[in-house]
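I'd like to ask some things about the structure below.
Every protein chain except one is present and positioned as in the full complex.
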Amino acid sequence: MSKYLARRLGQSLLTVFLTISTVFVLVRLAPGDPASAYAGPTATSDDLARIREQFGLDKPLISQYGIFLRDLLTGDLGTSYSFHSSALDVVLDRMPYTITLSVAAIAVTVAVAVPLGVWMARRADTSRELGANVLTIAGQSMPDFWTGVMLLTVFAVLLPVLPASGFTSWSGLILPTVTIAVLQLALISRLVRREMTTALASPYITVARSRGVSERALTWRYALANSAVPLVTAVGTRFAALLNGVVVVEVVFGWPGVGSLVVRALETRDYPLIQATVLVTATLAILVQLLVDLAYPLLDPRVRLGKAA
Amino acid sequence: MTTTVADPARPERPSAVTTRQLARSTAARQRRSARIKLWAGAVCTALVALPVALASLLPLPDPNAQDLSRRRLAPFTDGHLFGTDQLGRDLLSRLLHGGQVSLSVGILAVIVSGLIGIAAGSTAGYFGGWVDAVVSRFLEAQLALPLLMMLLLVVALFGPSVTVITCVIAVAQWPEVARLTRSLVLVEREKPYVAAARLLGMRSWSVLARHIVPNIVRPASLVILLLLAQAVLLESALSFLGAGPQRPFATWGRIISDGQDYITTSWWLVTLPGLVIALLVVGVNLLGDGLRDRVRTTKPTKLAKGA
């Protein structure tokens, strides 16, 4: 167990390290000059040179990388050019908003998708199930920015019942959450349908039915428990992806999370901020995946960590 | 009590299956679902794809012809079926011509990701060992990466040309194909004909390329349509964020992004392009789903075990 954990943590560290290094190189190869973005249009070339020196951008790439790694070990991710404060702090300030939105979206998705998927499995291939299936596909097929703009127009402009943007009150959470949930619904409900259809056709269900177990218990207690591993895997993967930034939805709703932060950081070539964002979100996403893996033995007694993973 | 032997000349018993039972059977329902999905998918796809493909043959105004006196006309006015945009350009014409870019980017991206995915997935599945380890690590890493952000970064790096955006979408999508191909190859590898080919002295590469890959292309190609739907959505999201193909191309995402400022006064500028994208993507998704279901219903089904 502890050996498995150590190996997994090692792999995760390696993935984070490779990711952050890739980003480090990519941002510096990208055209655009952080110094001129920082100094504004009136800056002279002397100003720019001074700023580059201040940020250490005049050094060769390899030594910049060396300094970056050295600082990384001490937990210093540099100072954001545009916020003039620790890049890590800026990201950590925004993180709670992204986490709140991700948790809300995944909770709503699961709360709707699991009962829906179970219902679809039990009513497989009836007209109503086909209708529900097509509706979820439609939800998945709408561009998320479009769904967001439409919801905004209807519920914040035409019938102004909900705030249009930002996080001023908890009701501001509703529209972005719904937008994300509409997109994720099809994925999770169809997975539940598929897994439940397989589970309900398993011999142990027939045998349990033969001893008088009710259809309700067969569905919710036996079949659902046996679909838990793929379901938790999918939900975990989706959750990790959301933590990585719900960029589009955050931009549409002016949500102050890391997704909208990253778009701004990219525009201003704010290298330290981009690097800090990637580091934090990738670490978090990997942690979620690790937790999902650790949950497997609780969900299925046959799983031994390190063997099945 | 004595043994009784069945009379071999017993008359044939009539079937008790009524037409109603036949129509309500699982088999008939599955076939019906697959058929409805296929038809609905084909109709939705064709409704968008055909006009897009024939855009230059249709009697439409030039997509880039501005007429500032006819700005933001509502649909159905002055022969503008979908109305005009903020610069007086015909929205339908812009959508159809922009769709050519969006669709070509999607199709090209799927072809590229399909090729990369099949190559990587089949070598990983067939050779195993360190090749498999490397490919699998890549697949895992991609799950952990902030994907859209990386794509934005790459577009910023190489410039928002059609080629770059195609490649970027392909890079985002190849893991899905690779994962599927890898699992298919793992199954296929164990089949007797592979062992036979090896015994005949064929090199592993040619066994893989000439025997295994042809056998898995069909099942793998079923995900292609679903990927195409995703590719169209991804391209429009990139365009919306300003990282789509640059002018003069009016891709779907950019039309929506540009129209967003006028949403309260001119609803059609955002609503109609979104509906067009959704209609196409629904169609492609249904088509992919229906094809997969049809494979399921025509495959020899296992009878209930009657010993």
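For clarity, chains are labelled A and B in written order, and residue numbers in each chain start from 1.
Just so it is clear, a contact is a pair of C-beta atoms (placed from the backbone, for glycine too) under 8 Å apart; a residue touches a chain by one contact, two chains touch by 3 or more.
Keep in mind that, in the parts below, contacts and distances are computed from a predicted model.
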{"item": "Options \"Glutathione-dependent formaldehyde dehydrogenase\", \"Phosphoribosylformylglycinamidine synthase subunit PurS\", \"Acetyl-CoA C-acetyltransferase\" or \"ABC transporter ATP-binding protein\": UniProt name of the undisplayed chain", "value": "\"ABC transporter ATP-binding protein\""}
{"item": "Hidden-chain contact residue, picked from the options A:Leu18, A:Val112 or A:Ala208", "value": "A:Ala208"}
{"item": "Omitted-chain contact residue, chosen from A:Tyr222, A:Phe239, A:Trp255 or A:Tyr271", "value": "A:Tyr222"}
{"item": "Missing-chain contacts mapped onto chain A", "value": "201-204, 206-213, 217, 222, 225-226, 228, 299-302"}
{"item": "Where the unshown chain meets chain B, residue by residue", "value": "1-6, 10, 13, 15-17, 21-22, 24-31, 297-298, 300-301, 303-307"}
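The rule we apply is simple: only the chains that are shown with their structure count from here on.
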{"item": "Distance from the mean Cα position of chain B to that of chain A, given in whole angstrom", "value": "23"}
{"item": "Interface residues, chain B side, partner chain A - complex", "value": "26, 29-30, 32-33, 36-37, 40, 137, 140-141, 143-150, 152-154, 156-157, 159, 229, 233, 236-237, 240-241, 253, 256-257, 260, 263-264, 267, 270-271, 273-274, 277-278, 281-282, 285-286, 289"}
{"item": "For the chain A and chain B complex, residues of the former touching the latter", "value": "15-16, 18-19, 23, 26-27, 29-32, 124-126, 130, 134, 137-138, 140-147, 149-150, 152-153, 157, 237, 240-241, 244-245, 247-248, 251, 262-263, 266, 274, 277-278, 281-282, 285-286, 289"}
